[in-house]
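In this view, the complex is presented without one of its protein chains, the others remaining in place.
Chain naming follows the written order as A and B, and within any one chain the residues start at number 1.
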Amino acid sequence: MMPLLRIERVSRHFRGVAALDDVSLDVPEGSISSLIGPNGAGKSTLFNLVSGFFRPGAGTIALRGERIDGIGPLRIARRGIARAFQIARPFPGLTVAENVRVGALFGSLGRRDVAAVTRDALTLAGLAARADQPAANLPLGHLRRLELARAIAARPMLLLADEPCAGLNRSETEEIIALLREIHRRGVAVLLVEHDMAMVMRISDRIFVLDAGSKIAEGPPEAVARDPRVIAAYLGTPEED
Amino acid sequence: MSLWQEGIRRHRGWIAASLLGFVVLAFAPALLPPFYLRVGTLFLFSAALSLSWTLLGGFAGYWSFGHTAFVGLGAFTAALLEGALHLHPATLSLAVGAAAAALACTLLSGLLAWPILRLRGIYFAVAMLAVAQVLAELTSNVDAIKGALGIVLPRVVLPGVAQHVLYYRLFLVLLFAILAIAFAVRISRLGQGLVSLREDEDTARMLGVPTERYKIAMFVLSAALTGLLGAVYAHSLGYITTESVYRTDISLDMIVYCLLGGIGTLIGPIVGAALMTVVTQVVLGQLLGIHMFLTGALLVLLVLAAPAGLVGLLARRRQVPAA
Partner (left out) sequence: MLTLQTIADGLVLGGLYALAAVGFSLIFGVMSVVNLSHGVMVLIGAYLAWLLWHAIGLDPLLAIVPVMAAMFGFGYLYQRGLIRFAVERASLLASMLVTFGAALMLRNLLVLVFSPDFKSIAPSYAFAHVRLAGLTLDLVRVAALALSMLLLLALALILNVTRIGRVMRATAQEEVAARLCGIDVRHVYALTFGVSAAFAGASGAIIGLVLPFSPSDDGLWTMNAFVVVTLGGVGSPAGALVGGLLLGLIGAFAARLIGPAFPNAMMFLVLVAMLLIRPAGLLGNAWRARA
């Protein structure tokens, strides 16, 4: 079966340094996959390539068999990839509902009932009560949920979530996990970048491990956790958290 | 429910108020003494200009510091073309001149849009100032344009309408036509996309907002309307030179009025223009020696006291319903 997202032999260099070197990976339809690895492993670069902020230096990226590398963030968004940033980027002067509405109005192509999609995404993210508040005043946990609500209001096939739980406390993390699972249940594939290993192990169907720009392991959580190369990569560069 | 129906329903109070305002303003000339009629005409012209500016500056967040480029281009396009064609009656001449002015500004802004809108923030602002400066010097120094010498425009006469009432009425119609256009933009998908691009252009694009196309569309629309106003303004002056239509203070006034009233809103530019026109013409009109000082002081005070404009001050909320 054709994978939802196929990244094939992708490389990207910055000033001669390889941020990604010949990386291939397939994100299956209907999965929650995670991308892990030490700082500087190339996770963000990969996200930026998939969402179109950078072009790959070599290799191809395809969504359901159609090439999307080099077509730019706008068209990638319309093909059905949405991205939620770690550092939430709400439109600060708009209300929570207006933020989500932008996702519903634009995003992937196809007409739909904007008001209903907006309402639905707000309810899903537990933000309905704050719909009319300015987005700039939201606390961090709510900002992350707004980021996710805006992304799914665009009705993507694939959601890229960049460390959605970083800096959140336990209960906020649980809320995000429940939200991601619900998004997944509705048929949106999720690709996560995450540092919180416990969370990654719990939520992922499949894990890709990057180190120094190369993929060093991939597989289901239990297998990856036992992989000696993964253990070496993590022990070799101790994480401060 | 479509966006349009929803937008109209949500803002029906504002629509009613606008219609009422139009009726009141339409009957005002019968009551106003000539001096106040002149102030009123200036207000209508300034408000219409500010509203045209806000299509780009207020909605998309691209602040042009040189919109007088389009006032001047519109004025001189109309003057030169009408001078060459000698159309009769003069009302036809005015209509043709105004259409040509809008067309010329559409063409120029269309040519400039792609490169100049790659610049952001203050760099876009100053590049537009530069465009205005270059056009002004060309107008003055290319003999065929006669900017230094000046051009007389055909005198438009309507039976039964006094000359000064005529331009009051023309600018009144134009103001409300531009208000209607701006309202339509604001409640459409385009308007929502513009607001998101003003807030954060990169994020907007990532969400699927065609930022490039939208801001070019607004730049061209704003320029065309400004050019149209420039042509009518030229007729209201009767005789134009480079100095009378390429004026940095016109560019700045558009921004100041929008900021005073409340940037990004539709009522803001109108409130700002009304306040500043009345203050500078009526209140400070007698104090010519310190006119500039008081204008500056007022500007400083207003920006400090009401960063979100007068509308923001009244609404006590950053985002004011936009009509």
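By our rule, a contact is a pair of C-beta atoms (placed from the backbone, for glycine too) under 8 Å apart; a residue touches a chain by one contact, two chains touch by 3 or more.
Here the structure is a predicted model, which is why all the values come from computation and not from measurement.
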Can you pull out the displayed chains that the omitted chain is in contact with? B
May I ask which residue of B:Ala95, B:Ile122, B:Leu149 or B:Val283 touches the chain that does not appear here? B:Ile122
Which of these, B:Ala95, B:Leu111 or B:Val134, touches the one chain of the complex that we don't see? B:Val134
Hidden partner chain, touching residue among B:Ala95, B:Ala177, B:Ala297 or B:Leu313: B:Ala297
Logged for subunit B, residues touching the omitted partner chain are 63, 115-116, 118-119, 121-123, 126-127, 129-131, 133-134, 137-138, 140-141, 248, 252, 255-256, 259, 289-293, 295-300, 303-304, 307
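Keep in mind that, in the parts below, only the chains that are shown with their structure count from here on.
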Provide the C-alpha centroid distance between subunit A and subunit B, rounded to the nearest whole angstrom. 43
Residues of subunit B defined as touching subunit A within the complex: 1, 3, 6, 189, 192-193, 195-196, 198-200, 203-212, 264, 317-319
Under the touch definition given earlier, write down the residues of subunit A that touch subunit B in their complex. 51, 73-74, 77-78, 82-83, 89, 91-95, 98, 101-103, 105-108, 114-115, 134, 150, 154
